[in-house]
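Only one protein chain is missing; all other protein chains are in place.
After this line comes chain A, so read on.
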Amino acid sequence: MTEREERRFAEVPRESIKLMAESSGVELSEEVAALLAEDVCYRLREATQNSSQFMRHAKRRKLSVEDLNRALRWSNTETICGYGAQDALPFRPLKEGELFFVEDREINLVELALATNIPKGCAETMVRVHVSYLDGKGNLEPQGTVPTAVQSLSEDLLKYYQQITRAILGEDPHLMKVALLDLQSNSKIAALLPYFVYVISGVKSVSHDLDQLNRLLHMVKSLVQNPYLYLGSYVRSLVSSVMYCILEPLAASINPLNDHWTLRDYAALLLSHIFWTHGDLVSGLYHQILLSLQKVLSDPVRPLCSHYGAVVGLHALGWKAVERVLYPHLPAYWANLQAVLDDYSVSNAQVKADGHKVYGAILVAVERLLKMKALSLTLAAEGSGAGLPGTTTGAVSFRENSPGLSPPPEPLSEPPLGIASHLQAGGAGCPWEEWTPVSLPAMYCELYSFFGDSLAVRFSTGLPLGGVPPPGPCQPLEGRKEPASSAPNLENTRKMPQLTASMNISPRQDGSPRMEPQPPSLAATVPGRSLARSSSSSVSRSRSSSSRPGRSTSQSRDIFPKARFPLPQAGPPAFSFIIGGRQMGRRCQGRRFQTSFSPTPPLTTHPPRAYAHKLPVIGRVSKPVRRWTCSHYSLHLPL
């Protein structure tokens, strides 16, 4: 006991006291040194005990030099200086003698002052709040460990999960609808998210079953739309599932009767939806996706349906993606597509039909590209005068125009994803190193060389630019820019061989879905109005060549030559379709349209479908789809 008690404290030996005294020039007798040593010990202990209360009140476990100094200060003793550093002070013995000292290195102040590695300032003190425990239960693991979903699943959640998956993947469409709706709005399913994501990742195993794929995609949509879910890293998994549906040559597409096109359209739409609503989560993915799309597009071995997927995928990612990836790649790709389309052998019929699909998809994509580019030019020009408001109103109007289920509004300014950079980095299919923006007219000319009037047709109808009515902001541009830049080009384009087609069909009686939908950007357009416009197209086109400044109505679209369509007459549903002419391009040999049809549809039951395989301009036909599905991607002709 006695020894233990004594050894509980460090003692200062009298030798140390003597040494200290000597160093300050005082000679101490043995007795005095012993007394002093004892007193020093006691005082040290006392100071330590006093300092511990400062530690306790500072709510620390570690006694600091500062604490001791405070205790010393309150007992009217001089404080000790120079030991405030956080680092441990090494206490070393001297080899020669029995001397111990605190290592005190010399610091070269010059070096310190000129050092280039300036230490970072410490971050601002802040408070962060997080819910540690819900209802006092749920996760009993220590904070910081991520609770595994398995453990935190309650009985109810498990039941919910089973019911929902059963309903969605089951046969009853009504049940599925209810389940999807709940999935979209349920606020308590965060714990189930990994499960659902896992289920969705099963797309690869059901690639033969279009129906199931569709259901899974719907599930993705519901999850994405659920405002209470934070997708976090699961969004990658979802995107990859969606990409699978867009790009992969699905087992289901072997059978031409399967409408895998709709699935791809839907998936592409979903992709764009994810990007515009969860942009913050997937921004890193954008490049990857662009690259993979480009890769597919540039791979001639891939089936056409994959190419189709790549095109609609690019289209879904926005017009800039189209401009940067699809447009530069088009000349190379065109040759392949041309070959397919020009092969009239019977064995090639199916492939050719697919080729038409791709053709149509590209057409839609470039159309949007041109429109958006024109709009951006308008707004850019206007921006110099009107500043921000122009863009904002534009964006707002976009938003207003988009119906609930349509692809989300696409602002003119893309998110800061930097398309060019990645293409340079991994530029497998990129023919040039540095991408230079092509001027709108030049782009149009080039595209026209591929598509001919089928492109022009698309611009002869509908409202000019993304549904923004032309009056107001558009006007200044018309006056200033058009006459100068586009007039000569227009002269050229006008000389190009034109495709003429005439048809006469009553939109009302068809009942085919391609008739009712309008692209969301054109949502404001009333059918009657569009018809009226197309009726006046030839007139306006002739006007456009003269391009008189000061014209105030719908001039922005005059930049594009108009197809000469005869007035569609309302009347009995009669098909009369004549396509003729020869289109010569600069880059390719030209696309010959010498198809002629018998005036009566061969298949009465599915007339549109029959044409779908033969028409150079392909409509989304096979079965009635939801409005938003076909609205943007279906290549409907404004017949």
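Just a few scattered comments:
Criterion: a contact is a pair of C-beta atoms (placed from the backbone, for glycine too) under 8 Å apart; a residue touches a chain by one contact, two chains touch by 3 or more; residues count from 1.
Rule of thumb we're sticking to: contacts and distances are computed from a predicted model.
One chain of the assembly is not displayed; among "Cullin family profile domain-containing protein", "Transcription initiation factor TFIID subunit 5", "phenylalanine--tRNA ligase" or "Ubiquitin C-terminal hydrolase 22", its UniProt protein name is "Transcription initiation factor TFIID subunit 5".
Checked against the hidden chain, the listed residues A:E111, A:E124 or A:D156 yield one contact partner: A:E124.
The chain that is not drawn here is touched, among residues A:S132, A:S187 or A:S205, by A:S132. Chain A residues in contact with the hidden partner, per the touch definition given at the top, are 1-2, 5, 8-9, 38-39, 41-42, 45-46, 49, 53-54, 56-61, 66, 70, 74-76, 122-137, 142-144.
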